[in-house]
Structures are given as C-alpha cells and as structure tokens.
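Shown here: the complex without one of its protein chains, the others still in place.
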Amino acid sequence: MNPMNPGGRLGLLARRCLLYATLAALLAAFTAPLLWALSGSFKPRGDIFGYPPRLLPDPATWHNYRTLLSDQPFGRWFLMSTVVALTATAVSVFVCALAGYGFAKFRFAGRRLLFGVMFSSLSIPFAVILVPLFVILVKTGLGSPWFALIVPWVAPAFGIFMMQQYIVQGVPDEVLEAARIDGCGEFRIFLRIVLPLLRPSLGALGVWTFLQSYNSFLWPLVLVSDSEQYTLPLGLQTLFRAENRQYDLVLAGAVLAVLPAVAVFVRLRRQLLEGLSTGAVKG
Amino acid sequence: MATPYLFIAPFYLLYVLFMLAPIGVALWLSLCEWVGLGTPHWVGLRNYHHLLTDGSFQRALGNTGVYVLVSVAVIVPAALLIAQALNVRGLRARDLWRTAYFVPMVVSPIVVALVFGLIFDRHFGLANAVLRALFGTGGVDWLGDPTMARVSICLVMVWRWTGYLTIFFLAGLQNVPRELYESASLDGAGRLRTFRAVTLPALRPVTAFVLVTSFIGAAQIFDEPYLLTGGGPSEATLSVAQFVYRAAFERQQFGYAAAAGVVLFAVVFTVSQLFNRLLGIGRPV
C-alpha cells in the first residue's frame, strides 16, 4: 500500500496470511461446537463421551434419529414451532413496518415523545413482566399458546426502530408525494408503494423475528402446559430432563431443530445481515 | 391528521396491554406476599427491605454485573476488531466468514447449553481432552469451580454474541467513506491514529446502539446460566433474571420475585436511558 514501506509486498503478504489464519481460527471456534454436536448425533450413546474423543462417528448410526422420530412426537413439536414462528413473523413484520412508516414519514404532535417511549421499551427486562403477564393472559382467557406465544411479541421495538431507519433512507418522499397527488389514500400508499420498496428489509426483519420466536425458551416454558402444543425447545428440554437423560436423542433433535433455522438464515443471510445493520447504522 | 397515529397505534395498543399493564401488576405484587395462589397479602416495602440484605440477591447482582462487563468490555470490542478484519479491502470469502460467525446466534439456547455441557465436562469433555492433548494437563473444572463456571458462562456468551454484533460493526465500517481513509493515509496517519481519528467517530452511532443493546441483553441474561449451570455452583453464575424465576417458580415467593424484577427493571431502565441520552440514540431520524 505505502510505497515507502520497506516491508513492501512481503509484509503485506505476511499480514494477509496472519489475517486469514486468524479468520480461520475464529471460524473453527464458532462452528466447532456445532460440528461436535452434529458428529455426536450420529454416534451410539456410549461413544458420545468416548475417550479419547473421536471427531467422526465410528460406527456412524442413524439410530438416534430413528428412535427420536419414532418414539417422540418430534414432528408435532416441529410443526408447532414453525407455525407459531411463521405467524409471528408475518404479523410482526407488518406491524413494525406500519409503525416504522408512521415515525419515518410523518411529523405529528408528540412524535419525539412517542418514539422515545417506543424505544425505551427495549430496556424493559422480560423478567419483570414474566409473572404478571402470564396471570393477565390466563385470567382474561387469552392463555392459549396460539395467542400468547404470538400476539404479545409482534411489535418489538427493535423491529420498529429498524424499519424506521430503513424507511427514512429507502423510501423517497417524492414517490409518496406523487402518489398523494394522484389521490391515493394513505393506507393504500403504504400497501402499494411503501411495502414493495421495503422488501429487502422486511426479509431481514422477518428472519430476525423468526429466529427470536423459533428459539424462545422461557416464555413457552412457563406458558405451554399441554404437551400437544410443545414447541421444539420445550420438547428437547423434556427429553433432556427426563430421568434417563436422553442426550443422544436430544443431540439428534438439536440437529434437526437447528436445520430449519440455519437453512432460513443461510438462504436469506444477505438480506438479514444487511438489513440488521441498516437499522442500526444511522442511529 | 389522524393518519400517523393510526400507523403507530397497533404498537401502542400491544405496549399498553402487554408491557405497561404487567409492569403495573408487578409493582403491586412487589408490595405483597403471595405464594402464587390465594389472595396476596399486602406487606408494604418488606420485600424490598429483604432484598437489600439478601446475600443471594447481592451475588446475583454481582454476577450480572460481570456478565454486563464482559458483554460491554470484551464482546463489543472483539466484535469491532473482527469487523475491522472482515472489512479489509479485497478480502476473500467475506460472506463465508461473516455467515459462519453469525451461526451461533441462530442456534436455540437449549442446544447451546447441551453442546457446551458435553464440551465442558470435567472428566470426559472435549475441552479438557483438547487441553490434555496440547499441554498435557486438562483437569480444568469448567462448570464445577465457581470462578471457572463464571468464566465458562462468559465464554459461551462470547461465542454466542460476538458474531452477531460483528455484523453491525461491519455494516458501519462499510458505510465509512473510503476518501476519509485515503486522506488520513495521505496525512501520514498510522493504523492506530486512523482508527482513532476516522473509524471510531464514523462508527459512533452504531457503537452506541450496539453498546446499549448488549448492555440490556446481558443485564437480563437468563438462558445461558440457567441451562448450563443452573446458576451454580454456590450461586456463582446466578443472574438476576434467574433469581426472579427461581423465587417465583421454584420457591413460590411471587411477591419477592416481583420486587427483584422491579429492581432489575429500575436499574436497567435508568442506565439505558442514561446511555441513550449520553450517546444520543433513540430519537427519531
């Protein structure tokens, strides 16, 4: 880079090598535990803790997967988690876009204050509302998982904040003005013009919300009492806490549970990674 | 005129029903004694008074402080460094790196706990096996020794959150105009000075956001210590959120749990509002 640098190309090369070595080491550190779980899920129960530890299963077996799928209602847990997460995602993305749009493109009395209130809800720890929220929901007859796992969580401040940032940057005022001159109603403008322009960041928020809902643990733990309505984390935790610690099955279940999340993520990673950052960058 | 209010109304409806109302109930419950059934008894400030002298609660506060510190002073800078490395011009496979680093965040906490439970086992875990192979000694009691257990939880936190935060910094860095670097380089600024004079100021907003969200996340941490160590040994990893959960759902002291929750709320809320004010975030653009 700097022609005056006596190290010259060699120094650059060495630095690059060091850089790639570091990145590779980090890659190993971040993925090794998961690969270890993947490998373990193909080991017979007795080999999972074998010594010395073996990286690859030998003999490899599908037994854990077969037993899990035949003896446990894994499919139902999976369906429950996925349906809840997808519904939450769809609703949440819409609500966040609505509010984000309201804050981004309108000037109205109390805007600063209302925005501050919204943003400050980020700093309400879940622990303080866990018990009372549960009591309120069941006493008003809204304790069904279909309601309680979804509705209270569809307007995360983080999502609104992110949408607001994105709309400020990504939706030009002129387009909105033009539509208004054409006599479009405000809600129609939102549906027909704003939402399509937001598509990439909606994807980002969608993946984020999906992961939040799909992985949530404490709330379903307290809320869901019917084993028919278990989500994946609850099902896995039941297996794990059972008297015989079926960690061989749990490992297989963990791999199967992680697959959709990883698949969604890898497929939509560009949108998510770029969208997540746009939301925060211009804070 | 009503249009903008209609757009933001759904959020506020949910906010009042599912945030404000529960906080109100929590405040009231914190002034009562309640076993979780029957009528709560009004006890005034007694729960708060007890919290002040409860060694367990102090430990939980201390541990949570450690988690916050690690989050703010280790994870955030590490994420910034990694983002710097990923932002090097002409880097190959950038997408691969950042994707792989993000993956831990995608994995459900219960899976994380299971996997690290296997890895950190004292006699038969992978961590000690690797140490033994490399250095000949590997008797580290990862989860059984109070100090090590805290370290282990922090390691898991670092593992889970660093890649996630890296993404924010990386995006921030990519938005820094190249010309700024070039002019700094023309001025003969070294790496460190460029970093201080160009990078950091440009990253101010994203850093502020990341700092505040990691603070809040770490202050209410529950999943990692609960699932991995159950808060032990000797409450060495107990977090305030788990203290709340434990009081309510293991000890049937709902009033006490509510009071601890309110204290956590007060601290987190005040500090993050201060942060927001100080760092100038949380205002509409």
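First chain written, first letter: the chains are A and B, and each begins at residue 1.
One rule holds for everything that comes next: a residue touches a chain if its C-beta (ideal position, glycine included) is under 8 Å from a C-beta of that chain, and two chains touch if they have at least 3 such contacts.
The criterion applied here is as follows: contacts and distances are computed from a predicted model.
Asks: With one chain of the assembly withheld, which option in "Dihydroxyacetone kinase subunit L", "LarA-like N-terminal domain-containing protein", "Putative bacterial extracellular solute-binding protein" or "Na+/H+ antiporter subunit C" matches that chain's UniProt protein name?
Replies: Missing chain, UniProt protein name: "Putative bacterial extracellular solute-binding protein".
Asks: Please identify which residue in A:G141, A:G183 or A:P196 touches the non-displayed chain.
Replies: Selected residue, touching the omitted chain: A:G141.
Asks: For the chain that's not shown, point to the residue among B:A2, B:L37 or B:L192 touching it.
Replies: B:L37
Asks: Can you list where chain A touches the absent chain?
Replies: Touching the missing chain: residues 45-46, 48-51, 134-136, 138-143, 221-222, 225-227, 230, 234, 237-238, 241-245, 247.
Asks: Considering the entire assembly, which residues of chain B contact the chain that has been omitted?
Replies: Output for chain B: 21, 24-25, 28, 34-40, 47, 50, 53-56, 117-118, 121-125, 143-145, 228-236, 246-247, 249-253, 256.
Definition applied: only the chains that are shown with their structure count from here on.
Asks: Would you mind pulling out the distance in Å between where the CA atoms of chain A average out and where those of chain B do?
Replies: Chain centroid spacing, chain A to chain B, equals 16 Å.
Asks: With touch defined as at the start, can you tell me which chain B residues reach chain A in the complex?
Replies: 3-8, 10-12, 14-15, 17-19, 21-26, 29, 82, 85-86, 88, 91-92, 95-112, 114-116, 118-119, 121, 124, 126, 129, 133, 159, 162-163, 167-168, 170-172, 175, 185, 205-206, 208-210, 212-213, 216, 219-220, 222-223, 227, 240-241, 244-245, 248-249, 254, 257-258, 260-262, 264-265, 268-269, 272-273, 276, 281-285
Asks: Mind pulling up the chain A residues that touch chain B in the complex?
Replies: 1-2, 19-20, 22-23, 26-27, 29-31, 33-34, 36-37, 40, 48-49, 51-53, 95, 98-99, 101-104, 106, 108, 111-112, 114-133, 135-136, 151-152, 154-155, 158, 160, 164-165, 168, 186, 190, 211, 214-215, 217-218, 222, 232-233, 236-237, 240, 247, 250-251, 254, 257-258, 261-262, 265-266, 269-270, 273-274, 276-278, 280-283
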